[in-house]
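Here the complex is missing one protein chain, while the rest keep their positions.
Up next is chain A:
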Amino acid sequence: MRARISWDVVCTVDDLVPESGVAVWTEDGPVAVFYLPHRLPALFAVSHTDPFTGKNVLARGITGDLKGQPVVASPLYKQHFNLQTGQCLEDEEVTVKTYPVLLDGNNVRVEVPTVNKESAAA
């Protein structure tokens, strides 16, 4: 089977929490979607899985900016991750996976690689 790409609708604008994150379940596993209304772009999507512990918690971290980069702090051991690049600020070797995300009307769509799927979402 060949891997394909789909823009999945993961939630609506009403589900988002300004300045914070929510977790969604996608074909690629758990993803954290952040809505930072005072920035452009305002939407970010990264893996919900904290790379240091393997636990699904990143959407519940505190967001903000450090040296101009948009970041989320892991709620478990407080490492910071750049929301655009996924880079961990405390450890060069560690990154979280990032996903393209966009607003389509009222729907939030995240671009995830999908496997074993007959057709992409229309």
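In this text, contacts are C-beta pairs under 8 Å (C-beta built on N, C-alpha and C of every residue); 3 or more make two chains touch, one makes a residue touch a chain; residues count from 1.
In this text, contacts and distances are computed from a predicted model.
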UniProt name of the unshown chain, from "Nitrite reductase large subunit NirB", "Related to indolepyruvate ferredoxin oxidoreductase, beta subunit", "(2Fe-2S)-binding protein" or "Electron transfer flavoprotein alpha subunit apoprotein"? "Nitrite reductase large subunit NirB"
Out of A:Ser6, A:Thr49 or A:Thr98, which is the one that touches the chain we can't see? A:Thr49
Chain A residues that touch the omitted chain in the full complex: 10-11, 15, 17-20, 22-25, 30, 36, 38-39, 49, 53-57, 60-68, 70-71, 73, 75-76, 78, 80
